[in-house]
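All protein chains of the complex are present and in place, except for one that has been dropped.
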Amino acid sequence: MAKTNPGRFFEDYSVGDVIRHAVPRTVSGGERALYHALYPARHALYSSDEFARACGLAESPIDDLAAFHIVFGKSVPDVSLNAVANLGYAEARWLRPVYAGDTLRSESEVIGVKQTSSGKTGIVWVRTTGLNQRDEPVLQFVRWVMVRKKDADAPAPAPEPVVPDTAPHVAPEDLVIPAGLDFSNYDLTLAGEPHRWGDYEVGETIDHVDGVTIEEAEHMMATRLWQNTSKTHFDVTPREDGKRLIYGGHVISMARALSFNGLANAQMIAAINAGSHVNPCFAGDTVRAWSEVLDRAQTAVPGIGALRLRLVATKGGEAFSLRGEDGKYLPHVLLDLDYWALMPI
Amino acid sequence: MAKTNPGRFFEDYSVGDVIRHAVPRTVSGGERALYHALYPARHALYSSDEFARACGLAESPIDDLAAFHIVFGKSVPDVSLNAVANLGYAEARWLRPVYAGDTLRSESEVIGVKQTSSGKTGIVWVRTTGLNQRDEPVLQFVRWVMVRKKDADAPAPAPEPVVPDTAPHVAPEDLVIPAGLDFSNYDLTLAGEPHRWGDYEVGETIDHVDGVTIEEAEHMMATRLWQNTSKTHFDVTPREDGKRLIYGGHVISMARALSFNGLANAQMIAAINAGSHVNPCFAGDTVRAWSEVLDRAQTAVPGIGALRLRLVATKGGEAFSLRGEDGKYLPHVLLDLDYWALMPI
Partner (left out) sequence: MAKTNPGRFFEDYSVGDVIRHAVPRTVSGGERALYHALYPARHALYSSDEFARACGLAESPIDDLAAFHIVFGKSVPDVSLNAVANLGYAEARWLRPVYAGDTLRSESEVIGVKQTSSGKTGIVWVRTTGLNQRDEPVLQFVRWVMVRKKDADAPAPAPEPVVPDTAPHVAPEDLVIPAGLDFSNYDLTLAGEPHRWGDYEVGETIDHVDGVTIEEAEHMMATRLWQNTSKTHFDVTPREDGKRLIYGGHVISMARALSFNGLANAQMIAAINAGSHVNPCFAGDTVRAWSEVLDRAQTAVPGIGALRLRLVATKGGEAFSLRGEDGKYLPHVLLDLDYWALMPI
C-alpha cells in the first residue's frame, strides 16, 4: 500500500459520514502580520487590539477570512484532492471570533452525494465546521465539489442520490453576533470612513477603485499559510502554459481587503450566502473589486446592523459589469460573492 | 456622494488643522519576523530580547524604521493620496521604543501651505506624530508634499502662504535617549563588530559591500504591512511600462539593513535630519549602500554617543559617487538620507 494520501473518490463518501480533518493549527500574531502583508487589509477591528476592545472584544481577532481559509485548507486532502471542480458554497456562518493562541481543527459531515449523468464523476456535499481548542465551533459552511470516481465504469455507489436542501441565503435572524460586540463607542475617524449602516441603500453600487497586481510568491505563501495542499497552486509542470492556478480564497481575501475603500465600516463578515469562482486568476492579473448592496437588516443587538453585499472581483473591464447579454459571466470577472457584514448602525 | 476616499486636495488643508489618521495597528512578533524576512536586518538590539535587556530595555523593540513606516503609512490616505511628489523630510525624531503588543495610531498637524507658481498645485507641510495606546508619542516628523488643487483655476485658498521654519538638522541635544538605555554591558562580539563610536571619524566613508536584488512580491508585502495604500506601488496598469514604483521607505529599510556591515553598532536611529528619494527604484534593481560620517556628538547619557550619518542607496555605479559635475544626483543614486544613530562610546 502506498504511504501517500491518494485522496478520496466519489465511492468513498456516504451521507452521514463525519471526517475529522488532519493537522490542527495554532494561530498567533504571525498569521495576523502575514495577512496584512499579503492583502491590503485595513478594517480596524482586525488591525488594532485597542479598537477591538473599544468594540467589546477581548482583542483583535484573526481576520474572518483567514479563519475560513485555515478551516477550509484542512478539508482539502479529504474533500477536494480529486475534485474536478469546486461547485459552490452555501450557509457559511461565523460563530465565534478566533484569537491569537487559538488552535483550529476542522471536520466535515457528508450531507449529499449524487452521481453525475456522465457516470464518471459525482457531486459531494459536505458541511465543514471549524472548531477551536475548546471544541467550540468558530465557523461552518456547506460546499459541494465534483469528484472523480475511482472506477468510472462502476454503477452509482450510493443507494439513492441525496441532494441537501441548502438555503439560498442565510436569514438575518440566523447571523451570530459575537458575544460582547458593541458599537456604541465606535470611532468612525479611526475606522477610516464616516458611512454607517444607515448610509447604504439597497441597490447602491461602490467601485473600490484600487487595483493590485498579483505575484506568484504572494499567492503561494498565502495558500501554504492555510496549509492548503492542492497541487495546482504550486506546481507549474502539469499545465502546458506553465501557469499556477491561484487559490480562489486568495481572490476573496484580496477583493474583501480592497473593499475597505468604501466599506471601511463593514467590519465583520457574519455569513457567506453564496460564492462562485467564475474565471481563473493567474499571477500578473490586476485584481479590482466592486460591491452592490443587496439587502439590509437589523440584528438582535442594538446598534449593530447587517448589510448583505455582493462583492465582485475582476481582472479588468468596466466597473459594475458582471454578465454579458447571454446571461453568462464576462471573461474578466473572477469572483461573485454574496455575504453579510456587520456594521455600526 | 461617493463612498470611497477621494483624498484631500490643496484647498482642503489649513494651517493649524490636526488630522487624526485612520486604522490603528497593533504590532507583534509577526511584524518583527517579517521585517527580518524582508530586509537583511541584523542589528542585535532589534533581533534579541536578551541583548536588548542587557542594554536596559524591556525587550527587543520593533525596528525604528518599521515604526516609522507604520506611522507614515497611516498618513498616506489623508496627506499624499493626491500628491504629485514627496518633497522632503525634516525633524524626524524617535521618542520612545515600540514593543510587541503596542498599538500605533498617527495624527498630522498642518504647519504650512503654499501655492506653487503654476497655480495648479500647492505644497503642504505636515508634522506627523505616531502615538501608542497610552497616547505617548513614539516618533514625530515633518514632511512636505506637492498636492494637486481640486480646481486648478481657482485662486490660492489660504489667505497667506505659510512656510514653516524647519531645522536643517536635529541638534544633538534634542535627540531623545530611550529611558533606561545603557551600553555599559554592551557585548561587541554578539553585536557583530568591534567598532565603537570613538572609532569613527567625521568624513570617513564606508562601502557596505553587499547588494540585494529586489522582487515585486517583497516590496509589495512590505508596503502593505505598513498599510500604505498608495496605488502606485501595487497596480501595474496605470503605467505604460507596466512597472510598479517601489515605496521609498522600502529603499530606506534596505539600505539601513545593508549598512550593518560596517555600522553594526549604530544600533538605534534617533533622528532623520533630511532625506530625498533621488531616483525611482523598481523590481530587478540591485540595491547597495554606502555611508559617510557627517558628525559626532556625545549625548546626555554617559556611554551613549550619537553619530550623524549620510546613508546613500544606489542601484549600481561606483561606491561613494553621489552627484555629477553639474551638482545633480547621479542616475544610479536612489536615496540620500541624513540621520543620527546611537552607539556605544
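Note that the chains are named A and B in the order they appear, and that numbering of residues resets to 1 at the start of each chain.
Here is the rule we go by: a contact is a pair of C-beta atoms (placed from the backbone, for glycine too) under 8 Å apart; a residue touches a chain by one contact, two chains touch by 3 or more.
Every value quoted in this text rests on a predicted model; they were computed, and no experiment measured them.
Contact with the chain that does not appear here is found for just one residue of B:Gly7, B:Gly29 or B:Pro157, B:Gly29.
From the set A:Ile123, A:Leu139, A:Met220 or A:Ile304, the residue in touch with the chain omitted from the display is A:Met220, counting the whole complex. Residue B:Ala37 is the one among B:Val15, B:Ala37 or B:Leu245 that touches the chain missing from this view.
Of the options B:Gly211, B:Pro280 or B:Gly303, the residue whose C-beta touches the omitted chain is B:Gly211.
Along subunit A, the points of touch with the absent chain fall at residues 2-5, 20, 22-31, 33-34, 77, 100-101, 103, 105, 133, 215-218, 220-222, 224-225, 227, 229, 231, 234-237, 244.
Counting over the whole complex, subunit B has residues 28-34, 36-40, 42, 44, 47-51, 59-60, 100, 189-193, 195, 199-200, 206-213, 215-218, 261-264, 286, 316 touching the chain that is not drawn.
Here, only the chains that are shown with their structure count from here on.
With each centre defined as the average position of its C-alpha atoms, the distance from subunit A to subunit B rounds to 37 Å.
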